[in-house]
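In this view, the complex is presented without one of its protein chains, the others remaining in place.
Let's turn to subunit A:
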Amino acid sequence: MTGTAAEVVGAVTDPELPMITLAELGVIREVRQGEGGVLVTITPTYSGCPAMESIRADIRTALRRAGFGRAEVRTVIAPPWTTDWISESGRRKLAEAGIAPPGAAPVRATGPIPISLSPRPTAVACPRCGHTDTETLAAFGATACRELRRCPACREPFEHMREI
């Protein structure tokens, strides 16, 4: 066997963000190794994330290839995943791939959730030139976790991972 089960599982890459691992994305909640096999607990980024089944299959495949026996992958949704769980190395890799990493997740004050009548967030640095005064083109991008932005300095569109 190569490495611990946690190392094997953590090194699996995300199918929609193949530049970062599941560990860097912060979706691995627990890897427990017992006599009966490996029990992996993961959490989805979004309720409807279509990559979850693929992620489960990739984890099972990686464990089998690494010589581990039976593997079970369970899903938990509490506490809900937040972009704050993306690691520093994950953020760096996202930026290197042209996806602006998320800023700090919004902190809820008490009372009703305030409505935003202008695109947010306001300050996202362009992953190509570093210009910070970029604008939102579309709040929903190619996947549930990304939005489309544009940099007025280098005139390139780029994706930004939304804060949740």
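To be clear about the criterion, a residue touches a chain if its C-beta (ideal position, glycine included) is under 8 Å from a C-beta of that chain, and two chains touch if they have at least 3 such contacts; residues count from 1.
In this text, contacts and distances are computed from a predicted model.
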(request) Quick one: find the hidden chain's UniProt protein name among "Phenylacetate-CoA oxygenase subunit PaaI", "Extracellular solute-binding protein", "FecR family protein" or "Maltose ABC transporter permease". (result) "Phenylacetate-CoA oxygenase subunit PaaI"
(request) Name every residue on subunit A in touch with the hidden partner chain. (result) 13, 18, 44, 46-50, 53-54, 56-58, 60-61, 64, 72-82, 112-113, 115-120, 137-144, 148, 162, 164
